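Let me begin by presenting the structure, written as structure tokens, before commenting on it.
Removed from the display is one protein chain of the complex; every other protein chain stays in position.
On to chain A.
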Amino acid sequence: MARTEAFFDTGLRADGRDPSQLRKISCKVGAFKQADGSAYIEQGKTKILATVYGPQEIRGGKSKVLHDRALINCQFSMAVFCTSERRNRPRGDRKTMELNSMLQQTYEAAIRVELFPRSQIDIFVEVLQADGGVASAAINAATLALIDAGVPMKDYVCACSAAMVDDFPFLDLSHLEEIVVGSMVTFACLPRSKQIVLSEMSGRLHLDYLDKVMDAALKGCEDVFHIMDSIVRSQVAHMAAAMG
């Protein structure tokens, strides 16, 4: 498929966005009352649900106990109906295992784990509909859930995907664009300090473009942060008002 399908002559993308424009983000913090923390996020057509349990005592054996910090346990699963073709397994295949470790890596660097020795923090992420940017949306959802659970973190963790198409950095790619474009990068960062906690890449990207792509992705993360922050603050204010 030609690149022009993703990028019209008018300078807009297939869904009418600018190259540097993110998709519409709408999220709700505290979707489940049962879990310690939960969040639901919609990024374009991608819909993801995240729940957090913890910090709590370690389940599954004393052997995993870490004496000086908390254990982070992530489970990522994609519902069988989330993609256009029915998936065979919701979890346990390579892609989900990879996203598991991605989440783990990200939150190892972001959560203040040294505050909770000998305990466990569970993060469960469920994808209800996947339309590109699954990894970044999952991270955003998990961040919101962690904030809802009150787990101390160094900063928000905001993620965004980016790609380089004909000298233009594209942000927040949809599924179709992901297939068409040769290479894609996902970055997650702590927006206030601009520190990168996740960097994943597929395809080939020339080194000279790396700077541009990184800058664009970090800018996208910052935009996500503003959105998330405003939503969180308004929801917390709402809750506080309700409590009196």
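The working rule: a residue touches a chain if its C-beta (ideal position, glycine included) is under 8 Å from a C-beta of that chain, and two chains touch if they have at least 3 such contacts; residues count from 1.
One rule holds for everything that comes next: contacts and distances are computed from a predicted model.
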TODO: One chain of this complex is missing from the view, so tell me which of "Calcium load-activated calcium channel", "Mediator of RNA polymerase II transcription subunit 11", "Proteasome subunit beta" or "2-methoxy-6-polyprenyl-1,4-benzoquinol methylase, mitochondrial" is its UniProt name.
DONE: "Mediator of RNA polymerase II transcription subunit 11"
Task: Candidate in contact with the missing chain, chosen from A:127, A:159 or A:185 - done: A:185
Open item on the list: Considering the complete complex, identify which of A:12, A:97, A:115 or A:239 is in touch with the unshown chain.
Closed with: A:97
Open item on the list: In the complete complex, the non-displayed chain touches which residues of chain A?
Closed with: 66, 94, 97-98, 101, 105, 108-110, 113, 183, 185, 189-190, 193-208, 210-211, 214-215, 218
